[in-house]
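First the structure, which I've put down as C-alpha cells, then a few questions once you've had a look.
In this view, the complex is presented without one of its protein chains, the others remaining in place.
Naming follows writing order (A, B and C), and every chain is counted from residue 1.
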Amino acid sequence: MSKYTYLKELVYEANMEIPKEELAIVTFGNVSGVDRDQGVVAIKPSGIPYSKLTVQDIVIVDLDNRVVEGKMRPSSDTKTHTLLYKNFPSIGGVCHTHSTYAVAWAQAIMPIPNLGTTHADHLTPSVPVTEVMSDEMIRRDYELETGNQILDVFTKKGLSPEEVEMVLVACHGPFTWGKDPGKAVYNSIVLEEIAKMAFLTLQINPSAQAIKQSLVDKHYFRKHGKDAYYGQSC
Amino acid sequence: MSKYTYLKELVYEANMEIPKEELAIVTFGNVSGVDRDQGVVAIKPSGIPYSKLTVQDIVIVDLDNRVVEGKMRPSSDTKTHTLLYKNFPSIGGVCHTHSTYAVAWAQAIMPIPNLGTTHADHLTPSVPVTEVMSDEMIRRDYELETGNQILDVFTKKGLSPEEVEMVLVACHGPFTWGKDPGKAVYNSIVLEEIAKMAFLTLQINPSAQAIKQSLVDKHYFRKHGKDAYYGQSC
Amino acid sequence: MSKYTYLKELVYEANMEIPKEELAIVTFGNVSGVDRDQGVVAIKPSGIPYSKLTVQDIVIVDLDNRVVEGKMRPSSDTKTHTLLYKNFPSIGGVCHTHSTYAVAWAQAIMPIPNLGTTHADHLTPSVPVTEVMSDEMIRRDYELETGNQILDVFTKKGLSPEEVEMVLVACHGPFTWGKDPGKAVYNSIVLEEIAKMAFLTLQINPSAQAIKQSLVDKHYFRKHGKDAYYGQSC
Partner (left out) sequence: MSKYTYLKELVYEANMEIPKEELAIVTFGNVSGVDRDQGVVAIKPSGIPYSKLTVQDIVIVDLDNRVVEGKMRPSSDTKTHTLLYKNFPSIGGVCHTHSTYAVAWAQAIMPIPNLGTTHADHLTPSVPVTEVMSDEMIRRDYELETGNQILDVFTKKGLSPEEVEMVLVACHGPFTWGKDPGKAVYNSIVLEEIAKMAFLTLQINPSAQAIKQSLVDKHYFRKHGKDAYYGQSC
C-alpha cells in the first residue's frame, strides 16, 4: 500500500463533492491536497469524468510538478495548485471549479462586492478578480502564470490568503483553498452561492452598495479569530 | 429520557427541511421551537452541517438564552429567536435561512411587493425589510439588536405578526415564524418562492404594480379568518 | 368500489405530476378530470400537501360544483374548472399550477410572445393573459369569475380552446387543459418551459420579435391536424 493512500482518499472524496454539489459539469474542475512533510501534492488526473474517477487514479506530484506516483497525467492546472502551495504556506487544499455564477463574474472581470452577511461570514473584502493575462504570459507558461496572477492580486490589494480563501481568475473561473481539501471545496460551494446572491441583488437593485464596515467586521469576527462565538469551540 | 424530547424531535425535523427544501447551503440557517409552559426554546446548535445533525444535538435554552440542556453551543442567532418569542406571544416556531432569492431582496434592502395571488394567499402587505442597523447597535449586542430591528419595522408599519409571518433583515436574510416549527419552515419555503416570482416579474415588466386591494383581500381571507374556505375545516 | 374509481386514479396520477415536475410548491396547484357521460368532475381536495394525497382523497363533484363523493372539500378553484368544462366541450382535463416563470408572466400581465419553435410546436399565437378582474367581480363569485375572465379573453381574441390549451390569469397564474388530465399537466410542463425560454430570450435581446407566420404554421401543422407528420400515427 502506498504511503500516500490517506492523502489520495482525502483528495478523491473532495473531488467527488464537485459533481455532487454541481460545481462543474463533465470533467471540469479539480481538487488537490498537500502533504508538506512528504513534499507531495495529490491531484485529480486530467480530463477524467467524475463518474469514472477512482482513488487509484489520483496522481501524486512533487512541488515541482514531477509525477511521483500514478499512471495518469495530472490535472493540466497542476502548476497553478503547486504555486499556491509554495506561496501560501498555511493552506492544505486547493479547489478549482467552473461553477456557473462564479465563472460569470470572472468572465465579467468584476470582483464580487460584499453585499451581505453570507459574504461577510466568510471574508471581509470583495472576492478579488485577477488582471487579464498579457499575451506574453499566456504563451510563456500559462498555468504557472495563472498562479502568478493570483499571487499578484493578493499582493497588490494587500490581501491575506488566510482571510480571503477565494479568487476569480479573469475570463476563466474560481480557485479556492483552505486548511485541507474538504475546506477548499466548502469555499467553492460558498463562493458559488455568494456569486449568485450578488448577481440577483444587483439585478433587483443596480445601486445596491457594499455593506458597512461595522457589519462586515461583526460577521467575520464572530466566526473567525480569538473572540469567535459561531460554531463549536472544540 | 429528557422532558424536552418531543420538542427536540419537532425542531430536529423542521431543521432537516432546510437542506431538503434547498433553503440554505452547508451549515446556514436554523429553526427553533418554544414550549411556553416549560419556558424553553429548542434550537439548532451553531455551525453543525445538516448531514451530521442528530436529535440529541438540539440545544434547549431558556428565554434568557441560558443553556438548559445539551452539550453544544446553541445557534449564534439564538437571541434573535428568543426576542421574537417574547414579543410575539402567539408564535411557536421561528426559522432563519439564507435562501437565495430572499437574501437577494434583503441585500437589495427592498421590501417584496405583493404582485400576485401566491403572495396574497399568505400575507396582504409587502414582505417588510428592516432598516440597516446603526454601527452602535451592531457593536452592542448584535443578535439581540437584529431582533429589535424586526420588532421595529413591525411597529413602524403597524404590522401584525399573526398576519405577516415573515421579514427580511437588511443585508442579511429572512426570518419567518408560525404556530409551530413546521409552519415556520413552511413560511420560509413560500417566502423563497414569492421572492423568486417577484424578481422575475419585475425583470419581465419593470413597471409591474402591486395587485389591487380587493384581490389581496379576497385571496388572504379565503385562506385565513372566520370565513376561510380554502383547505379542510377540521 | 366506486364507479368513479377509474377517474379518481387518473386524476390522482395527474396531480402527482405537479410536485414531480416542480410545477408548484407545498399544496399549490390542482388537476381535475371530467367524465361527461356520468356528468362528474374529479378534483384534488383543497389544501392537501402532495406528499399526503391519496386516490381516496380525490373529490367527485357534479358540474354545478356539488360534492357527489368524497369526505374532503374540493379545491377552492373548482368553479373555475367546471366553468371551463361547460364551455370547452372537447376538453377532458384541467390543470392549474403556480409554476414560477408562468406566474411571473401572469404577474407582469403580459402575454408570452411566440419567439420560437418550442412555442410554435404547441400553439400559434401568444399565450393569452386575461384582463385584471374588476372589484365587483372579485367580490361576487371569485372563482367563477376567474373562469369567466378566461372565456372572455378567448372570445375577444377569437382563440380556439382546441388549439390554445393554456392561459395566464392576470396576477394569478396559469390554467391549462387537454383531452385528458395527463395532457392538461403536459401542457403545464410545456408552458413553464416556454415561459422560461421567452424570459431569457428577452433578457438577452430585448428587441427579439415573434417568429414569422410561415414558421409558426410549419411547426404547428407538422404536429397537429390532418397533415401532421410528427409523432406516431397510431
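Just so it is clear, contacts are C-beta pairs under 8 Å (C-beta built on N, C-alpha and C of every residue); 3 or more make two chains touch, one makes a residue touch a chain.
Keep in mind that what you see is a predicted model, and the values were worked out from it rather than measured.
Q: Which visible chains touch the chain that is not shown?
A: Answer for the hidden chain's contacts among shown chains: A, C.
Q: May I ask which residue of A:Ser2, A:Gln38, A:Gln56 or A:Ser76 touches the chain that does not appear here?
A: A:Ser76
Q: Using the document's definition of touch, tell me which of A:Ile48, A:Val68, A:Ala210 or A:Ala228 contacts the absent chain.
A: Spelled out, the listed residue whose C-beta touches the missing chain is A:Ile48.
Q: Just the residue numbers, please: which parts of chain A touch the chain that's not shown?
A: Considering the whole complex, chain A reaches the absent chain at 25-28, 45-48, 72-73, 76, 98, 100-101, 103-110, 132-133, 135, 138-139, 142, 171-173, 199, 202-203.
Q: Contact with the hidden chain only, please: which chain C residues?
A: Looking at chain C, the ones touching the missing chain are residues 115-118, 186, 189-190, 193, 196-198, 200-201, 203-205, 208, 211-212, 214-215, 218, 222, 229-233.
Criterion: only the chains that are shown with their structure count from here on.
Q: Quick one: label the inter-chain contact graph as line, ring, star, complete or other.
A: line
Q: Name the chain with the Cα centroid closest to the overall protein Cα centroid.
A: Of all chains shown, the one whose C-alpha centroid lies nearest the global centroid is B.
Q: Among the chains, which is located farthest from chain C on the basis of C-alpha centroids?
A: Greatest centre separation from chain C goes to chain A.
Q: How big is the gap, in whole Å, between where the Cα atoms of chain A centre and where those of chain B centre?
A: 33
Q: Could you work out how far the Cα centre of chain A sits from that of chain C, in whole Å?
A: About 46 Å separates the centre of chain A from that of chain C.
Q: At least two partner chains per residue is the criterion; list those residues in chain B.
A: Counting only residues that touch two or more other chains, chain B contributes 203.
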